[in-house]
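Notes for the one structure printed next.
Heads up, one of the protein chains got dropped from this complex, but the rest are sitting where they should.
So, subunit A:
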Amino acid sequence: MVAVAAPRQLPRVFQYRKSLIFAGIVLAWLVLWMVFRNVGTLALGAADLTPLHRWINDVNDAVGASRNSNPVFLYFFNEIRLVIDEFVTFIQALIAQPSFGRPVPVIGWLGVVAIAGFVSLAVAGWRIALLAVAGFVFLGLQGLWQESMDTLSLTLAAVVISLLVGIPLGIWAGLSDRANRILTPVLDFMQTMPTFVYLAPLTLFFLIGPASATIATLIYAAPPAIRITAHAIRSVPRNTVEASESLGATRNQTLVKVLLPSARKTIVLGINQTIMAALAMVTIAALIDAPGLGKTVVKALQTLDVGTAFNAGLAIVVLAIVLDRVTTAAASERRTLPRWALFGGLGITGVCVYLSYTYLWAAEFQSDVGAGSAISKGATAVTEWAQDSLPVITDGFKDFVTLALINPLQALLAESPWFLVALVIVALSFMIGGVRSAIVSAVCVGLLIATGLWQDSMITLASTLVATIMVMALGIVVGVWMGRSRRADRFIRPVLDAAQVMPAFVYLVPFLALFSASRFTAIIAAVVFAAPVAIKIIADGIRAVSPATVEASTALGSSSWQTIVKVQLPMARGALTLAANQGLIYVLSMVVVGGLVGAGALGYDVVAGFSQGQLYGKGLAAGVAIVVLGVMLDRLTQAAAKRWTN
């Protein structure tokens, strides 16, 4: 008996000691915090700059001055910018902007609607075609036709370039193990990097405007295309490829006749992801002066005009739904249009395009219908009503979270001396992931200090942690529910899918209406943005727990609660840590967007850096600080995941 019991107790004692050490660290932190409060916090005023920030400003100025003389710019960056600008301008000239000496674009609204309808009909069937037509007409009724078409132009430009680059790279990574090994970490990095961070450095090289916006979008939207194409090629069954080889097919024949057709559905799904990512990023790129709906939202947010923001946000949602439905349907079925429908559709589309080219009524959307102003008035009214009559609930919730979670955590992180926090972070990292994690964290802490934005980073870290905790709470509750009940899953999953498709921006609007501009609003928007992915991961994890184990636990007389706590959650811990990891990354990517509605700290620094020249350097440094935070938290959660799942 003793011999059997001894080895089982060892880890428990060890664990016990570990939590003791953990408690000790936190306790020591609290005590030292009280002693050293507000000493050495490395605070930096909103308008203050460090030498680093000034230096970046100087670099920016120098780059600006030499843009037309330095050969690197003359023959490289400027060329890229020109080509992309030309491309975007061309698409805009077709559908969005007055062009070629005409007061209207080449193809007016009627033509665009007809083309959208016909393409949807050809790839997705008549229901979706109807949806597309209705959606596009609605955009016009909202009085946002031109803005929508600008957004669509930029999205299309970015998608075309993403796919031109992404699909060949994906095929390459799918065929060659070596290419896959090289590309995977690069893609990982591109995707962990919070979205808005590379906007600033891009403007350094490509100025603000459509070119930078398109390139930023490209960086964000190409990885899914590459990844999914590679995955699709790789998951073609080995024996199908073998069968083709055994019949004497060359590599090219196998690629063109077997791999690509078999991978078609999945690749179309990749295109769907690319389009959705591009749309999301194009709206965000309004921060660097990209034209379109995003700009309308940003302007409205800056003046806290919820009505206008809601109207434009709704347009983004409509565009997102149409693009998503069309591409999803294209991926799901084999479809061949009957010949008459094909030619009939082509004919009607041609006539519509011609009409829209020739007649003003078909070119310019008559916006005196005024659905847009009705929507924004309605939204404003609802907002006012909510702010007048719901403050008991909304303010109560807001104050509770702010006082109970945000304030204490922020005080602890931002008002402790930097060396104390640094020490705690490194010590905790060591406990979670050993020496390697401790070193990574130490380097990250050093970099944060070097950016000159230590205190802002800590404030952002506090908000990020609060948001992630809320994401996990929500994720576990809803995820377990979905994992255990098929019916719940059936109802909730489509909602989550839809929520994931929406550009991040759109979330801000309703919460701005409910909670007005504050840290809390930004946190809630981040939670809503990050929750779907966490919920899905947890739900899938719970569902993946072997039914036999759950059955055995039930047979032993466990209650549902016991089964959840003692069987399902522990067995799904891999999914839990993955959800925490993804939740963190999603939350961090909303930090900058949160800066628009009063999140302060790093998010505000980045946003201010876009709009005020003298804060450019600071904004860039803040972007770097967000990336550093992201890398540190990502590494830590991954180390925790590794430790915990083994």
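Rule of thumb we're sticking to: a residue touches a chain if its C-beta (ideal position, glycine included) is under 8 Å from a C-beta of that chain, and two chains touch if they have at least 3 such contacts; residues count from 1.
The rule we apply is simple: contacts and distances are computed from a predicted model.
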If you had to name the missing chain as UniProt does, which of "ATP synthase subunit a", "Cytochrome b", "Glycine betaine/proline transport system ATP-binding protein" or "Oxidoreductase" would it be?
"Glycine betaine/proline transport system ATP-binding protein"
Would you mind spotting which of A:35, A:243, A:346 or A:565 touches the chain that isn't drawn?
A:243
Among A:102, A:127 or A:257, which one is in touch with the chain left out?
A:257
At which residues does subunit A meet the chain that is not included here?
237, 239-250, 253, 257-258, 261-262, 264, 334
